[in-house]
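Scroll down for the structure; my scribbles are underneath it.
Heads up, this is only part of the complex; the chains shown haven't been moved.
Lettered A and B in written order, each chain numbered from 1.
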Amino acid sequence: MLESLRGRDVISILDFTRGELEGLFEAADSAWKLIEYRPLRGRLVALAFFEPSTRTRMSFESAVKRLGGDTLVVTGEEAISVAKGENLADTIRMLDAYSDAIVIRHRFEGAALYAAEIAEAPVINGGDGRQHHPTQAMIDLYTITKLFGGVDGLTIGVLGDLRYGRAASSFLLGLTLFKPKMVYLISPPQLRPREEVLEELSVRGLRFKEAGLMEVLAELDVLYVTRIQRERFPDPSEYERVRGSYRVTLDMLEGRAKKGLKVLHPLPKVDEIDPRVDESPFQAYFIQARLGVPLRMALLAGVLGGDGVWS
Amino acid sequence: MLESLRGRDVISILDFTRGELEGLFEAADSAWKLIEYRPLRGRLVALAFFEPSTRTRMSFESAVKRLGGDTLVVTGEEAISVAKGENLADTIRMLDAYSDAIVIRHRFEGAALYAAEIAEAPVINGGDGRQHHPTQAMIDLYTITKLFGGVDGLTIGVLGDLRYGRAASSFLLGLTLFKPKMVYLISPPQLRPREEVLEELSVRGLRFKEAGLMEVLAELDVLYVTRIQRERFPDPSEYERVRGSYRVTLDMLEGRAKKGLKVLHPLPKVDEIDPRVDESPFQAYFIQARLGVPLRMALLAGVLGGDGVWS
């Protein structure tokens, strides 16, 4: 199954079939066994984080090193100073010369695809622009699969910034590869998904509806929360007014939600989830964070691994 | 002996018994043999330096990698940006998800203990607040043990900032586990140890006295020097007045000290030690810096190592 991953670029969650994702999830289930086998021994993965993200960077770094490989890290300002004057193409060629695979994070839409066109080595999108963060979507879908045995038939709410947040956007696109019963989009009007995303969801036959949180909370199996950033609101008083309606509290969950509801969040979270939820059975975001390592191990082993890694 | 270290948090030097420290020193003596054995193969140690410290970070990184393990490093501004908005607990949970042990450095008193309460992985305090820097104290005591065959019966001067410097404070606490003949505390009045530390030393039966350097120099076997930072003095002229009395010169040592006196310093030093001391037989601080790696190797192998590492 994972042989189809070998040498592949990973740009969008829609580059994958449902079957490939399911194969990946299965591989992730036994990823820890790979620690002994060390399939990335002698291999180098460049982590080029033009936009800093400690969490995603460390998760990838952990995955590479658990597999016996090593990393070449360029982050933040240093990465920007590479590019100072030098064009992105030359920077990518440099990374390509020094490593066997490139994970790239960039604030510009399309940066990962552009890198993939230039580099001979496989390129993995660690998040670019507003739409794509495919490995996060894989982790989200994998977490749901672990918790519920699959994604089909579930009722899923996606809450927060659905317009600028690439995690939410990728997750929604990823859901189109499965058959959830219903997906509720829960966001302030300013932060509704962009038209092209809504259209893609429709074209791909996803059953979804825009809704308010309290309206649908009782129906949900999964509540996927993302942060609403103050900076998205030109008028601070508007932010203050809106924010309370998109905060998830323990009282709210205990009062209205199904007992088996699971709350996901790509993290880091700030105050959009009541810290009391952390200790409750609703919490699934720390589990989700932990599953990021085996999922990325499985992906990297699939993309980079030699013969026999998965056979 | 080192089996008692397995999985332990390392928060304060007082978490350890004298016997455990002596076992650790013995293990450090043969730590280089572990390079071949690679007991940390496949293991990851997160180095979370919220407060930057190149020296301590590199010493730990060297120890981990010498043992065949690998590190996940978060430092300085990057670490702070992890925490931007995100609470420390969530940051610790992230590190816990990605690694097998966490070394933490933080300016807040108690940060390491707090981390240890949250993380499942063992937490090693790489220095927090004003009081604790247990691995530095271990190195100091180990260095004295190597130089003099032990700590008991020695006359030891501790010079400099005994109030805000966590290295000096940890060293003093560590001395209470042994039986030095006498410990002289040598500091400007503003930088005397805090009352709670003095009380702890008394309760634990350490024989100590406050004194002036020239008064006691002839008696000393060990002179432990720490830096006096200009910023501790509200009045710069006060700093200028005081500083000369706490500077160690070669002339002073040659004129008054025992031939066998050894000068220690946790480093980095600025101008509190005359550079001519560097080339003299009094100098032991570079030896001390070198011993940091095998000591930390022994500690990490004890905390993380599998069966048979030390047997």
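Operating definition for what follows: contacts are C-beta pairs under 8 Å (C-beta built on N, C-alpha and C of every residue); 3 or more make two chains touch, one makes a residue touch a chain.
A quick note: this is a predicted structure, and the numbers were derived from the prediction, not measured.
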item	value
Identical protein chains across the whole complex (2 displayed)	3
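In this section, only the chains that are shown with their structure count from here on.
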item	value
Length of the line joining the C-alpha centres of chain A and chain B, rounded to whole Å	41
Interface residues, chain B side, partner chain A - complex	42, 44, 46, 70, 72, 74, 78-79, 81-82, 85-87, 89-91, 93-95, 97-99
Chain A - residues contacting chain B, complex	35-36, 38, 52, 54-55, 58-59, 61-62, 65-66, 68, 70, 75-76, 267-270, 275, 278, 286, 289-290, 292-293
